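For reference, the structure discussed in these notes is given below.
As you look at this complex, bear in mind that one protein chain is not there, while each of the others sits in place.
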Amino acid sequence: MHQYIHVQHQVILDLIDSKEFQRLRRIKQLGTASLTFHGAEHSRFSHSLGVYEISRRICDIFHRNYSVEKIGTGGWDDGERLITLCAALLHDVGHGPYSHTFEHIFQTNHEALTVQIICSPKTEIYQILNRVEAGFPEKVASVIQKKYPNPQVIQMISSQIDADRMDYLLRDAYFTGTEYGTFDLTRILQVIRPYQGGITFGMNGMHAVEDYIVSRYQMYVQVYFHPTSRAMEVILEHLLQRAKEVYLENKEIFSNHSPLLIPFLENHFTMDDYLRLDDGVLNTYFNHWLDESDSLLKDLSYRFLNRKPLKSCRFDKQNQEKLLQTMRSLVEKTGFNPTYYTAVHSSFDLPYDFYRPESNKQRTQIELQEKDGTLVELSKVSQLVEALAGQGQGDQRFYFPKEMVDFSLQDNYDLFSETYKQFNAHIHNGALIE
Amino acid sequence: MHQYIHVQHQVILDLIDSKEFQRLRRIKQLGTASLTFHGAEHSRFSHSLGVYEISRRICDIFHRNYSVEKIGTGGWDDGERLITLCAALLHDVGHGPYSHTFEHIFQTNHEALTVQIICSPKTEIYQILNRVEAGFPEKVASVIQKKYPNPQVIQMISSQIDADRMDYLLRDAYFTGTEYGTFDLTRILQVIRPYQGGITFGMNGMHAVEDYIVSRYQMYVQVYFHPTSRAMEVILEHLLQRAKEVYLENKEIFSNHSPLLIPFLENHFTMDDYLRLDDGVLNTYFNHWLDESDSLLKDLSYRFLNRKPLKSCRFDKQNQEKLLQTMRSLVEKTGFNPTYYTAVHSSFDLPYDFYRPESNKQRTQIELQEKDGTLVELSKVSQLVEALAGQGQGDQRFYFPKEMVDFSLQDNYDLFSETYKQFNAHIHNGALIE
Amino acid sequence: MHQYIHVQHQVILDLIDSKEFQRLRRIKQLGTASLTFHGAEHSRFSHSLGVYEISRRICDIFHRNYSVEKIGTGGWDDGERLITLCAALLHDVGHGPYSHTFEHIFQTNHEALTVQIICSPKTEIYQILNRVEAGFPEKVASVIQKKYPNPQVIQMISSQIDADRMDYLLRDAYFTGTEYGTFDLTRILQVIRPYQGGITFGMNGMHAVEDYIVSRYQMYVQVYFHPTSRAMEVILEHLLQRAKEVYLENKEIFSNHSPLLIPFLENHFTMDDYLRLDDGVLNTYFNHWLDESDSLLKDLSYRFLNRKPLKSCRFDKQNQEKLLQTMRSLVEKTGFNPTYYTAVHSSFDLPYDFYRPESNKQRTQIELQEKDGTLVELSKVSQLVEALAGQGQGDQRFYFPKEMVDFSLQDNYDLFSETYKQFNAHIHNGALIE
Partner (left out) sequence: MHQYIHVQHQVILDLIDSKEFQRLRRIKQLGTASLTFHGAEHSRFSHSLGVYEISRRICDIFHRNYSVEKIGTGGWDDGERLITLCAALLHDVGHGPYSHTFEHIFQTNHEALTVQIICSPKTEIYQILNRVEAGFPEKVASVIQKKYPNPQVIQMISSQIDADRMDYLLRDAYFTGTEYGTFDLTRILQVIRPYQGGITFGMNGMHAVEDYIVSRYQMYVQVYFHPTSRAMEVILEHLLQRAKEVYLENKEIFSNHSPLLIPFLENHFTMDDYLRLDDGVLNTYFNHWLDESDSLLKDLSYRFLNRKPLKSCRFDKQNQEKLLQTMRSLVEKTGFNPTYYTAVHSSFDLPYDFYRPESNKQRTQIELQEKDGTLVELSKVSQLVEALAGQGQGDQRFYFPKEMVDFSLQDNYDLFSETYKQFNAHIHNGALIE
């Protein structure tokens, strides 16, 4: 892990010291995944520094070997360095606690908030950036919005092989302790190069880029889609949902002990409200809720804080909808409300895709450069990438209480033994069967 | 890092899943050091698993090579395995948030709390242990209290070279990214062996043990005593102190928004109260206090949450007390209350010491075993350890606001320029001078 | 890298100390690849220890978790341990210097020689093994010949995922410094298990096994097939070929200074003759040949010893045979004998294949085990492996003197400038074109 971060600009130091950026120390990079991979306790703060550092190294290489002074059109203009580094550092500054789930329940949007934090005159970040020159904050934001005119800058921060992804794959692999996410960053930095249309890689580095795509695929299926982390996400989602419901009936219990969440429960929040949140704030409120009277709020808080994940099995979305109904009603029979204690959860991701004009989500495809300058799209020359290109990876799972399959947890086993037998008869080799 | 933890007993799995143990996930191993070493965001949870894992490996080695059946008196009785592993796993379960500082301000004691958590019939941990056999919780506690009859078990968990220290040195080195804390655990595990009086090491492993002591020394002076982490500890201490003072005048502001801290502010807390606390709870309350009217409470909360460390210089305790007074009054002249914005802070540790009958803190000395069974104390055969033995390592620092030396932070520089000049004239090469 | 090798049997220690095994210290594992990857200077000796060590760890796991006493039929019989470890240690003992090339020129066969060394009563290895029990050497040999009755033992030493391959991939990756060959050995050892038909892996370890296949593929295309290593192989092959030709005309020059090679030049060698050879012997004779009068022998020796590789380009075997003729004649025009200074060289390998009854080379396919015991072939559940299965990987290259493309090496450039231009016009983006 590139633990040493080389900072050469005072602006960067000031941004790191800003309160909006320091807040990222209190937000875990991987959310509930740290509950599965116990080493993965790193924050969005250290990831953001890492993206900065990889970008800095790319700028150094571009300036040394491919500056516009040396190779002319398509070369790197080192005047772009500061804006690139600021965008790299700040690209995730709009993230909040347990982003994915929180956004879903409270309709926040971390990308929009990133732009807002950079461009609001009252943030420390804006003030630091604006001291560089008037309009600089907006320029930095435009890189993150992919509207900046220089595609080299945009692609370094945001493409299918950018400083962001390279850092998080290596970092998450290091801290989860898996070997899967490792790829040869040093080699990739040897072959990366600018061209007029953005960023490309020398053809002799094809296998290093291919290995990066394979690592990305492995991290998705092995780490990011881990069934236990998702089980905890399901509990969190149901818990926040329940809080919204309880709030409608009894606002006081929140206003006393959970003040910073009120604007979100009210569905009327400002950027300042958002910047007060972090993982610890949510966890502390769940801790407070252990003392509340609503039994669902209390039990889900207990399960989340003390890591009591739901269990799950794979199922087939096309053909097993009806069977799911049966499973849910069996869960209900044993006394669990299926709305809060069962769920279906899908995880899908595209490890790589080439440009498809017909697609509604355009991707910048990865291109390799031959000696004569010709560009070749990656999946054309790598059969491994071809096998993954355009193939959504993931699975669909049905979640249910552990009590359904682990009878040692059940005080009332005798009462429901027939129900348990029926339930278990539908699970075989980790999947739902008729 | 031994990321794979091998668990062979259901008891261990149940202990890990207990709510008292899961709580350690929310307490950082290194407290404020993560504000200096940004990678060091690991928790007491993962450290505790690591101590368990090293102990398990030692038990395996003892059982394979030195079981009492094989070598007789002085050999390892594998009937001690479960108690050893439980004590290893639970040895830190009484730690709270920012332990060192919190204990100092609120008179808590993590060692006593560890024993209490293990021995209180209402904790999940007690119930799990008591299912093994009646009296088992008390036995586990007695290991941690160093009262258990078998010295091999005690020394594996607690001595100058135990599973606890071996894990935290390697783990903290890994996550801070330093090279200093690394030593050759594999080699140490090859030469570790039981004897009647406890644990010893084969003489041929002398240099591995020596290197462990040197690594410990390096981690202390380089990581644990880092001036910036201590600067943040100073702020935290002053902040909690200020909260106590404010509470005496105005209890309501805390009872509303900081409920879980009340028992401690009241100086009347139970173990249950203690088990509700974690890093996030304290940070969240500091976050709430940003909205309070007491300007000291508010400013110190801001400085802690947003990492605004004090600056410092070394000084000589013997001869510079009077000069410190001058420095404090110069700080006061510029408008900072020296009670809250200056401090002296000492960090000292003994990397190793041999047994000294006259000392009030007895240490189990490290002994090496010759081929003929003779034991030799480590510092007798290692000149490096001899150089460190009995030598307190550390330094004393005077802390003050960064504003005193960084004029860019001062709006009122012109007003106080003479005071600043005087102050800075007394700091040279990082130390206080006349 | 598992640098610590745990030896528990005196037999294994004695085998390691035997002169036939010590000789492997003087034979590089990767032959000419160390001339491309300068760190890859490790020997077949350390690889053989590594295969032993991985096998030992597998035996430990099988014995602990899957012994025949515990799980009955299909379990591991620890009485097989010693034979397994001996076969693991000795599986490569018949390798000679630069095996691939040497075998090709002198018709030796390292597999047959391995068996012969183990079974010849006069070798130290035979005598050590025979002390275990009469017939033991032949049993060990039968494992290597895949004739031993227990398929678990055979597959641990020799299958598509065996201790041999796992060690060399990790070892070669470590010493070449690539990241490509790394896979998660710890994870694979967690899911490996015996069954009646041999060795299988738990389904939950699918991605670890998949990653191993991908790593194997990457090591082939990136390291083992590297064009420069193959260029040095071409030179070595031509050099040994030339020695055979010169020997027919003038035996004395060899009998004086290259005595240990005579039996091979005579095409009449014994196992004892073979056991005298190592990398240093061949290199020393090449060194001697620098003083001989045959200019081809001398020049090829110079080029091999001082690493002057040929250059190369890819070509298409189907359609470019005629063009190759043109290229060769252009080389000849500039004064190089194309028999010795050009070559076509193909490298192909199958990273993985499932069982194909119709194939003449049967492979043991990799199978994963579901919870209910069902076995599933790997490529059925991994799309990455499916993409690689049965697909020969590699390329074909035309080799020629560097002088043809690097004119700075040519004293007589003016004389042949037209020839050079023609030659270079046929090479574009590293491949042959019309």
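The first chain written gets the first letter, and so on, giving A, B and C; residue counts start at 1 in each chain.
Please note the rule applied: a contact is a pair of C-beta atoms (placed from the backbone, for glycine too) under 8 Å apart; a residue touches a chain by one contact, two chains touch by 3 or more.
Only a predicted model underlies this, so the values are computations on that prediction, with no experimental measurement involved.
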Among C:Cys119, C:Val132, C:Val281 or C:Leu323, which one touches the chain that has been omitted from the display?
C:Val281
Among B:Leu13, B:Ala387 or B:Leu415, the residue in touch with the chain that has been omitted:
B:Ala387
Quick one: which of B:Lys70, B:Arg131 or B:His207 touches the chain that's been left out?
B:His207
Since one chain has been left out of the picture, which residues of subunit A touch it in the full complex?
4, 186-187, 190
Could you please point out the subunit C residues that touch the chain left off the display?
1, 3-5, 17, 19, 22-23, 25-26, 34-35, 38-39, 41-43, 45-46, 49, 176-177, 256-257, 259-260, 276, 278-281, 283-285, 287-288, 302, 305-308
Could you pull out which residues of subunit B are in touch with the chain that's been left out?
178-180, 182-184, 187, 203, 207, 210-211, 214, 217-218, 221-222, 370-372, 374, 383-384, 386-388, 391, 428-430
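Just so we're on the same page, only the chains that are shown with their structure count from here on.
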Remotest chain, subunit B as reference, centres from CA atoms
C
Using CA atoms only, can you tell me which chain is the most central one in this structure?
A
Centre to centre, by mean C-alpha position, how many angstrom separate subunit B and subunit C?
52
Could you tell me the distance, in whole angstrom, between the mean C-alpha positions of subunit A and subunit B?
32
Between subunit A and subunit C, what is the separation of their C-alpha centroids in Å?
43
Multi-chain contact residues (two or more partners), subunit A:
none
